[in-house]
Every structure is written in C-alpha cells, then in structure tokens.
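Then we have chain A:
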Amino acid sequence: MPEIFALILLIVISLGAAVYAVFTKKTITALIASGIISLSASIIYLLMAAPDVAMTEATIGAGLTTVVFLYAMKHVKGGEDD
Partner candidate 1 sequence: MMVLICGLLLMLIGIWAMLIKKNIIRIIIGFSILDTGTHLVIVAIGYVKHATAPIVDKAVNISQNAEGGIQVLGKVVDPVPSALVLTAIVIGLAVTALLLSFAVRLYKVGNSLNINDYEELKW
Partner candidate 2 sequence: MVNPMLLLAMFLITAFLIALLDKLHRKISIYTIYAVLLIASGMGFWQLNTLLYNPNLSVVVFSAGFSAPLSISLQFGVVEAVLVALLNLFGFLGASYLYRRFLQSGAQAIALYLLVLLGANGLVLTRDIFNSFVFLEILSIATYAIIAVDQNKNSLVAGIKYMLAGGISSTLFLIGIVLAYRYTGTLNIDTWLSLSPIKTPGYTVALFLMAIGVFIELKPFPANGWALDLYQSADKGVASLISSVNTAAILFLYYKLMPLFTPALLEILTGAGLISFVFGNLIALRQKNASRLLGYSSTAQTGLLVFSLGALSLLGLPQGMVLRIALGLFITNLFAKSGLFWLCGVTKRNNLQDWSVLRSDSGLLIIFGIFAVALMGFPPFPSFFAKWQIIQIFGASQAWMWMAGLLIGSLLEVVYLMRWLGFAAKGESQSTLEKPFSKLFPLMVSALGLASVSYYLTLMYPQIGTNSIYPIMAFILFGLIDILPVKLKGVLAIAALSLWGWFVLLPPLPLMGQLFALILVGGSIVQIFAFMRYQGAAEGFFPSLTMLIFALGNIVLASTKLQFFLAWELMTLAAYLLILKGKKARVAALLFIVFSSFGAYLMLAGFSMMPNTVEGYLIILQANFMAIDWLPALLLGVAFLIKMGAVGVHYWLPAAYSEADDETSSILSSVLSKAGVFGLLMVLILISRFVSSSSISMMALGWIGVFTAFFGALMAVFQEDAKKLLAYSSMSQLGYIVVGLSLMTHLGWVSALYLAVNHLFFKGLIFMAMAAVFLRTGTRNMYEMGGLIKKMPIAFISVLMGIIAVSGVPPLSGFGSKWFIYTSLLEQGRYLQTALVFFSSAIAFLYLYRLIHTVFLGQAKPNQKDVKEAPIWLIIPQGIFIMAIMAISVFPNIITKPLSLAVGDYIAKPEWLNWDGYNLVLNSPTLHGNWNGNLVMYVTMGVFIIPLIWLLLVNARTQKVKQFNIVFAAERPYKPWTTHFAYNMFAHYEKALGFLVKPRVTAFYKGVAEGFHSLSATLARIYTGNGQTYMLHIFLYTIFLYLLLGVK
C-alpha cells in the first residue's frame, strides 16, 4: 500500500514538473524540472522492480543529461531564454 502512495506521489511530482517545465520562463528552471522528472522516473522504475533501469535513468537521465545541458547553456549565454 505505501508503495502505491509513493507511486502516485511520484507520478504527480513528475507530471507537475513537466507542466512547470513547459510554462516556466527561465530555461534553467525548466532544466531543473526536467531533471526532477528523470529522478522521479528513476524511483518509479525502482518501484516497478527494474533496478537496472533505475540506476541508468538516475545516472544518465537525471545526472549526465543535466550536466550536458548545463555545459551547453554555458556556451549560449544570453540566448537560452525566450
């Protein structure tokens, strides 16, 4: 039962973060929101009994992708916002 609640919570978090990522003005917040989505997704994977995927999503999806975005944004300073 607690697992179900956790799952619902995570789903709500990730959907909320996704909508926020679309609406927010600043790109950096959108990026962080997308990182949050990946993180919650990785916990969802753990709950779905897929630990391999969870690890990969956490390291690559949430971690590395965000870093890559950050570096890219460093190079486009001034152009990253609408």
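Methods note: contacts are C-beta pairs under 8 Å (C-beta built on N, C-alpha and C of every residue); 3 or more make two chains touch, one makes a residue touch a chain; residues count from 1.
Selection criteria: all candidates are chains of the complex that A comes from, given by their letters.
These numbers were taken from a predicted model, which means no experiment stands behind them.
Note on this complex: chain A touches candidate 1; the remaining options among 1 or 2 do not touch it here. The touching residues of chain A, when paired with candidate 1 in their complex, are 7-8, 11, 14-15, 18-19, 21-22, 27, 30-31, 34, 37-38, 41, 44-45, 48-53, 56-57, 60-61, 64-65, 68-69, 72-73, 75-76, 79-82.
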